[in-house]
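A single protein chain has been removed from this complex, and every other one stays in its place.
Naming follows writing order (A and B), and every chain is counted from residue 1.
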Amino acid sequence: MRRYTSALTGHGARGLALTYLSLVVLIPIAAVVSHALGNGLGSFWSALTQPEALSAIRLTLWCAAGGSLLNMVAGTATAWVLVRDRFPGQSILNALIDLPFALPTVVAGVTFYTLYGPHSPFHVNVTGTWIGITIAITFVTLPFSVRAVQPLLETRTFTAEAAAATLGASSVRVFRTITLPALMPAILTGIGLAFARALGEYGSVVFISNNLPYRSEIASSYVYSLATSGQVDAASAVSLGLLVMALVVLMGINITAQRIGRGE
Amino acid sequence: MGIVLKNITKHFGSDLVLDEVSDEIPSGSMTALLGPSGSGKSTLLRIIAGLESLDHGTVELHGRDVTTAEARHRQIGFCFQDYAPFNQMTVFDNVAYGLKVRRIVAARRKKEVDELLGLVRLSDFGDRYPRQLSGGQRQRMALARALAIKPEVLLLDEPFAALDAQVSGELRVWVRSLQRELGITTILVTHNQSEAMEVADRIVILHEGRIEQVGPPDQVYDKPASDFVHGFLGPLTTWQETAYRPHDLQLCDVDAGPRARVTDVIRLGFEVRVVVESESETTWVQLTHHEARQLDPVIGSWISVRPR
Partner (left out) sequence: MMHRPSLALRVAVLCYVGALVALPLGFVFQQALSHGLSAFVTALSNAEMDSALWLTVRVAVVAVPLNVIFGLGVSLWILRRPSRVSRVFDTLIDLPLAVSPIIVGLSLELAYAQNGWLGRPLAAWGLHVMFTYWAIVVASVFVSLPLVSRQVIPLLRSVGTHQEQTAQTLGAGPVRIFLTVTLRSITWAAAYGVTLTIARIIGEYGAVLIVSGNIGLRTETLTLNISNNFGNFTPYQGFVGVSLLSLVSILVLLVLGLARHRERLRHGYRP
């Protein structure tokens, strides 16, 4: 086995992979960290706590949380219907779930702006409000919550549920006490991925949000405005803050999911 | 000549898995590597195959030192417990794989594969995919695939463990007769002692990385070299603080020897197990169907126990 893999992944190949990763990801991210902290922690902190920064981060956190939680419920329900139900057109529903994955963010962005903005055919105008932003985030994060849970449901044998039913539990009780806890690690993973994605979302949100500072400006938009006005250090600082938040969420979710999973 | 193993030692990290294992396996024989989980038997098999490295020691296959040779150059056939089918290929292509590697022309390949499929009784399954086959059929396909390259040595890693009892039993018998017919030096790894005894000419018993005993089935069963072998090869019970095989004890009239009370009678068809209790211990005795009928042990009655 060793010699087989050596041939394909010898030292040369590994070095190449490392170089590739460095040139594309590691060094650029390091550059951001360097610019963020290069002038000392004080300057880093003050960039993060600028009123406009705080407002943007707060708005992004709320909308990301809202969208992720909404999809936690809707995503699980959708996965349930996809796996346990049978009706014509089900495969179309299944395919549609991947659309937010496959669709360019800017396409979603301009579409939502046109649908729910000033020229809305439904006469619904949510531009510049947290509602519009949350709708866009919900769209973008739907696949994460559905696809995190779906494979588990597909391979589940439901014998535990059957046992509970013989013990007299109602369908709702069975779902609440048996199925849901078993799915929790996957659900949490879905939320984690959704939230991390929503924190940094730009293209699908920027149009409908209108970018009004202190009102509807999301974090990534704020970073963009800093970057394009030459304030790269401040932009890096806020970026680093967002990165750390996303990583903390992902790690936290990972650990929690593992802990719950172990109890199964 | 056969297979010669000298001082084979292997560590996994800080765990010593094989400790100076040496053996000479006669050419054309069927040898079972028998032992409990963790005894190192699978690791030893993989080292012989070249799928695992060793720390030191040598492996010779029919006179050739293959210790540093790669698996693909050792001319061995290997079968896994999970059959390792090439799922994306038909049964025919599976069996033909080794021949394709050796650049055998298509016409001759077809002839040889057809022969092999006939040998393993899968002639009608050539166009099917492994997922359409049962476990026993998949294992037969794996055997045909391994035999296609005309290996000098056949290595089987717990090949029957994933099959249900009846299929496993039939396949064992069939593999045994095939091996005798073809005369290939074969090593079978198993943790099932009755499988080893049924199939092998000689049994190598491994325990915690060391060979405990080597010999033909009746020898290791009747003359165990250690307590471990004694207990592993067959059932044991104690009577008057001595270990016996349950079928080496007999039950007689209550006055004929030391007494015990019958507490359970379990009928297993031909074999009948009688559990008896004395003041100091619980013992079980294995009787034949006839003996049990003649003796008619009744639960609660007193009886005597003697070695046969």
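Of note:
What we mean here is this: contacts are C-beta pairs under 8 Å (C-beta built on N, C-alpha and C of every residue); 3 or more make two chains touch, one makes a residue touch a chain.
A quick note: this is a predicted structure, and the numbers were derived from the prediction, not measured.
The missing chain, though absent from the display, is touched by one residue of A:A65, A:A165, A:M184 or A:I260; that residue is A:A165. Here one chain is not drawn; of A:I131, A:L152 or A:A227, the residue touching it is A:A227.
Touch with the hidden chain on the side of chain B covers residues 49-51, 70-74, 76-78, 80, 82, 84-89, 97-98, 101-102, 131, 142, 145-146, 148-149. Remark: the residues of chain A touching the chain excluded from display are 1-9, 13-14, 17-18, 20-21, 23-32, 35, 74, 77-78, 80-81, 84-87, 91, 93-115, 121, 135, 138-139, 142, 154-155, 158, 161-162, 165, 171, 174, 193, 196-197, 199-203, 207, 219-221, 223-224, 227-228, 232, 235-236, 239, 242-243, 246-247, 250.
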